[in-house]
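For this view, one protein chain was removed and the others were kept in their places.
Chains here go by letter, A, B and C, matching the order in which they are written, and residues are numbered from 1 within each.
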Amino acid sequence: MMNTFGEKYRLTTFGESHGPAIGGVIDGVPAGLPIDSERIQQELDRRRPGQSAIVTPRKESDRVRLLSGIFEGCTTGTPIGFIIENENQRSTDYEPLRDAFRPSHADYTYSAKYGIRDYRGGGRASARETAARIVGGAIARQALERLGISLFAYTSQVGDIRLDKDYTEIDPTLIESNAVRCPDAPTAERMIRLIEEVRSEGDTIGGVATCVVRGLPAGLGEPVFDKLQARLAYAMLGINAAKGFEYGMGFEGAARRGSEMNDTFVSDGSRISTRTNHSGGIQGGISNGADIYFRVAFKPVATLLRDTETVNAQGQPTLLPAKGRHDPCVLPRAVPIVEAMATMTILDMYLLNKSTRI
Amino acid sequence: MMNTFGEKYRLTTFGESHGPAIGGVIDGVPAGLPIDSERIQQELDRRRPGQSAIVTPRKESDRVRLLSGIFEGCTTGTPIGFIIENENQRSTDYEPLRDAFRPSHADYTYSAKYGIRDYRGGGRASARETAARIVGGAIARQALERLGISLFAYTSQVGDIRLDKDYTEIDPTLIESNAVRCPDAPTAERMIRLIEEVRSEGDTIGGVATCVVRGLPAGLGEPVFDKLQARLAYAMLGINAAKGFEYGMGFEGAARRGSEMNDTFVSDGSRISTRTNHSGGIQGGISNGADIYFRVAFKPVATLLRDTETVNAQGQPTLLPAKGRHDPCVLPRAVPIVEAMATMTILDMYLLNKSTRI
Amino acid sequence: MMNTFGEKYRLTTFGESHGPAIGGVIDGVPAGLPIDSERIQQELDRRRPGQSAIVTPRKESDRVRLLSGIFEGCTTGTPIGFIIENENQRSTDYEPLRDAFRPSHADYTYSAKYGIRDYRGGGRASARETAARIVGGAIARQALERLGISLFAYTSQVGDIRLDKDYTEIDPTLIESNAVRCPDAPTAERMIRLIEEVRSEGDTIGGVATCVVRGLPAGLGEPVFDKLQARLAYAMLGINAAKGFEYGMGFEGAARRGSEMNDTFVSDGSRISTRTNHSGGIQGGISNGADIYFRVAFKPVATLLRDTETVNAQGQPTLLPAKGRHDPCVLPRAVPIVEAMATMTILDMYLLNKSTRI
Partner (left out) sequence: MMNTFGEKYRLTTFGESHGPAIGGVIDGVPAGLPIDSERIQQELDRRRPGQSAIVTPRKESDRVRLLSGIFEGCTTGTPIGFIIENENQRSTDYEPLRDAFRPSHADYTYSAKYGIRDYRGGGRASARETAARIVGGAIARQALERLGISLFAYTSQVGDIRLDKDYTEIDPTLIESNAVRCPDAPTAERMIRLIEEVRSEGDTIGGVATCVVRGLPAGLGEPVFDKLQARLAYAMLGINAAKGFEYGMGFEGAARRGSEMNDTFVSDGSRISTRTNHSGGIQGGISNGADIYFRVAFKPVATLLRDTETVNAQGQPTLLPAKGRHDPCVLPRAVPIVEAMATMTILDMYLLNKSTRI
C-alpha cells in the first residue's frame, strides 16, 4: 500500500525534506476521543533535530497544523489531515548530489526505480518523513491510554555498549532523563560518550531500541499471516536504518531448548497468566495478556563527515566532500519513532479485532 | 487481511489440521506461465512430515489437487484454487486438550480471541496450514525463474551449533543432501546429532534459517512503509515459531561504525554495483541489484515429550500426559516454508513495481 | 482486489465452468455463529440450473462441501473453505469456440487481456462462478438474521412487463411461489409466458430485480467513497449481465423537485424516523434505519439459439451454429445472486462499522 500504514487505523504520509511541507492523513480514528494537541507537539519535539548535543544540529521547529477531523476538542471519526511546513532548508548543500549516489543511501535505488528523484536532502527517503508518523502515533497513543494500554521504548544498545538489564528491571520514567534515552544513568553516560567520540572522528554508530507494551488484553493479532509479531516486525523494518527485529527471547531463543523456554500457565482463580514470559506476550500470533517486548536493530547512519568516494549516474568515479549536519547515531531520535509505529500497530490490531464476534 | 498474504500475488489459505481438507486460492498469477505441477508436489514433499529420521513421524501424503486457473499446462490469469485432503488424523490423541491449554501454544490465545476453538491438532494454528503456503511459493518460484530470479534457504544454526560460513561461501546444491538442510556436511552432522540427543531427552531445540535471493533487478520495494525488508520481515514473522528477523548485517551491524558498514559504489562501465554488501541488497527499502540475504530465528517447538503442568479453561491445574508425534526441531521443515514466503514476497514486489511508470 | 469481495467479510472465489471444481474461501466470518448447512444448500438450489421450465436445462447438482472453519456446528472465526465439484460438462459443445468470439460475451475481452483463455463454457466468465457467491451469501444471511436484519429480492420486470407495485405492497413470502420469482401471481404468469415465447423464437430477454433490506440499524456505511449505496452498486454491477443500479427514487428522482423528494423527520418520542422514504434508507451514504431498496437492470442473455455471425482470433468471419443450453432470461436465477451479493455487502458494512467508536 505504498505510503499508507495500517488497515483500520491508517496513516498516509506525503512530503519530501526540501519541498514546501510534509504531512499526512489519519483515517479510521475512533470517534468521540478527546485530543490534547499539545501532547502531539511534545511527541514531535522528541523527534526534532537540534534537541540535544548528540543529534543533528539542524534547526527544524516541526510545528504541526491539524486541519480536520477534530471538532470542539474531540475526534469526529472523519480523517485528520495535517501538515508540517518545511523550513531551514539549505538545498544548495545538496547540489553535488544531483548526479552522485551516496553509499548506503537511497539515491541509487530511487533512481533505478523511478528514473527521477528529488536529490535534495534525501527527498522522500529523508528521515524527515518520520515526523508524520509521530503525529499518527501521538493520536493513537491517546486512544490506547483510554483502553488502559501503555507503551514505551528506550535505547538498549549503542555500538558495543549494552544495557545489562531486562526490561522489567528498568524505570521507564527515566527514559527522558538523558539525551540518549537510556533509562539507566551510568549506561546512558557511556553511550553518550561513545556517540561523541564517534562524531569527533567524523564517523557514526549503530544501536538497538527495546520497546514494551503493557496492558494489552489477550486476543489481539490475527492467527496466520497477520500475527501480532508479523505486524510489529513490518512496522519496525519500515523505519529508516532498521536492520533487525526480535521479540520475546528472539535470536537468543534459537539456541535454547523447549524445556527452558515454555511459559507455564498458572491461575490465581480469577485470571490465567504465565509464570515466565519468554514468549514476549504473544502465542500463536495473538496477545496473551502478558507484556509484549521486542528489540529493533539500527545500523550506523550512512552519512559520514568524511570525503566519500562514489560513482555518478554515468558510472564515473566522483568524490563527495565531507559536509552536512547529520546524526552520529539514530537511536536517540529513533526511540519516539519506534514508539509511534508500535502504537499505531497496536491500535490497528485492537480495532481489527472488534469484528471477531458479533 | 487475516488469511490472505500479498497484494498483487495473493494467497488466501483455509483449513484446520483435523478438518476434511486444507487448501487455498492464489490470485493475481500472471497469465501465460507454463506450470510444472510435479515440481509443486516436490516442494510439498520437502515440507511433509515423515520425510526423515529427525522430523515428526506422522504420515501425511500431502497430495495437492489443483482445481482451476491452469489450462492446457499454462496459467490463464484466473485464480488457482487447490486442496490437500487431510488424512492420518488421530483426533482422539487430542481429547485431553479440549479443555486444557498447552504452554507456549496458541490454545489459550485462540480461546481468548474467538471464545471457541478446534482443539484437535492445533486446529488452524497447526503448522499443517503452511502446506498451502508451499503451493503458493512453488508457483511463484516458477514465475521468478522466468525472470531470472533464484532463491534458496538453509539451516544455519541449530541450538548452539552455528554454520561458520558466510552465505557466499556455501554451495546451495548441497542443501538437500542431508536431513537438516545445512549445506555443510560436517556441521549438518553435528546438528543432526544434537537434534537426536534433544529428542531422546523428550526435549526440543531452536535454530536459525538463512535465505538468499539472487538475480533481483534494482528497483523493487516501496520506499516508506512497504520497504522490501519490511515485507520480508512481515512474511517471516508470519511463520509459526519465528521469533526474529535480520537482513544484511542485522543485529551485528548495530555494534558497528558507519565507516565499516558503508557499501561503496563502483562501476565496470556498464553496470553500477557495490564493492561490499553489508546492506543485504536493499537500500532505502529498494533492491539495489546485489544479493539479498536475511536470517530468521525459530524458537524450540513447544510440545515436549514430557508430562506437562498447565491449567484448564476454568483456571484449574491439570497435567497433560507426554504424547504426540512432534518435531524435535522445526528447522528442517521450516527451510521450505521460509523459501515459499520469501518467493511470494519477491514476486509480489515485482508485480507491484510494474505500475511505477507508464 | 480481483477475485476477492469485501473488506471484513471477504469472499474469494475460484474456478472455471469446465475445470475440476469451483469454490471459494470466506474469511472474516464472526466466531461462535451456529451454521445450518442445509440452508446453504437450499440457497444453492435456488440458483441451480434445471430447477424449472424457464431456465437452462443443464443438470448440475451443485453440492457444496464445506472444508473448514466450522467446528461442532459453529463458526470458529477461521476461514471457511468450500468446493463444488463440476459435473455434466460437455466440453465438446464448446470446441467451435476455441478460436471464435461470441458476440457480447467475454471471449474477445479475455483474449485481449490475458492472451489465453479457457474457452469451454465461458471459463471463468461463466455464470457458474456465482454459485460460490451464493455460499458466501448464505452464511452471511445466517449472521444477519441474528442481528435482526432481513433481505429479499424479486423479479420486478421482464422485458416490458413491469410489476406495478411498490416494494411495500408485495408479500415476500410469495417470491418462491413461481418460477420467475415475482411475488405477484398474475404478473408472474405474464412474465413466464413472455419468457417462453422468447425462447421459442430462439431469443432471450432482459429484466429488473428489486431488492429490499429490513431491520438495518442507522449508522452503517462510510461517508465519502464507501457510501452504502456505492458498495451496493459495486456489488450489483459485479454480477454478470447487470447493466444498471438505482436506489431509492433512482433515475425517476432525477426528474423530480426537492420539495417532492425530501423525507421529513418525525419522532414518536422514542425513535426518529422519516415520514416518507424516497431516500431509500440511506442519507449521506449512511443507513438511517428505514428500509433500503434498490433495483438492478439485467440485459438479455447474449447466447441465442440461432446461427451467429462473428469473427475468429485471426479476424476472419465465421459462423457459430445454434447450440447450447442457455437461459432465455437471467432474472429467475439472478434473484438469489442479487440477494447473496447484497447480504455480503450489508454484513461487511456492519462489521466495518464496529470500529467506529472504542
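Keep this in mind: contacts are C-beta pairs under 8 Å (C-beta built on N, C-alpha and C of every residue); 3 or more make two chains touch, one makes a residue touch a chain.
These numbers come from a predicted model, not from an experiment.
Peer 1: Would you mind spotting which of C:51, C:150 or C:310 touches the chain that isn't drawn?
Peer 2: Looking across C:51, C:150 or C:310, the contact with the absent chain belongs to C:310.
Peer 1: If the hidden chain were put back, which of A:118, A:246, A:327 or A:348 would touch it?
Peer 2: Reading the full complex, the residue touching the unseen chain is A:118.
Peer 1: What residue numbers in chain B mark contact with the hidden partner chain?
Peer 2: 8, 28, 30-33, 77-78, 143, 146-147, 223, 350-352, 354-358
Peer 1: Can you list, in ascending order, the chain C residues touching the missing chain?
Peer 2: These residues touch the chain not displayed: 1-5, 7, 13, 101, 103-110, 112-115, 124-125, 129, 157, 159-160, 198, 203-208, 217-227, 229-238, 240, 242-251, 253-272, 274, 278-280, 282-289, 297-304, 306, 308-311, 315-317, 353, 356-357.
Peer 1: Residue by residue, what part of chain A touches the chain that was omitted?
Peer 2: Residues touching the hidden chain, for chain A, are 1-4, 10, 12-16, 19-25, 27-28, 31-32, 65-69, 71, 74-81, 83, 113-118, 123-124.
Here, only the chains that are shown with their structure count from here on.
Peer 1: How many angstrom lie between the CA centroids of chain A and chain C, rounded to a whole number?
Peer 2: For chain A versus chain C, the centre distance works out to 46 Å.
Peer 1: Just curious, how far off is chain B from chain A if you go by their C-alpha centres, in Å?
Peer 2: Computed value for the inter-centroid distance: 26 Å.
Peer 1: Where does chain A touch two or more other chains at once, residue-wise?
Peer 2: Counting only residues that touch two or more other chains, chain A contributes 223, 356-357.
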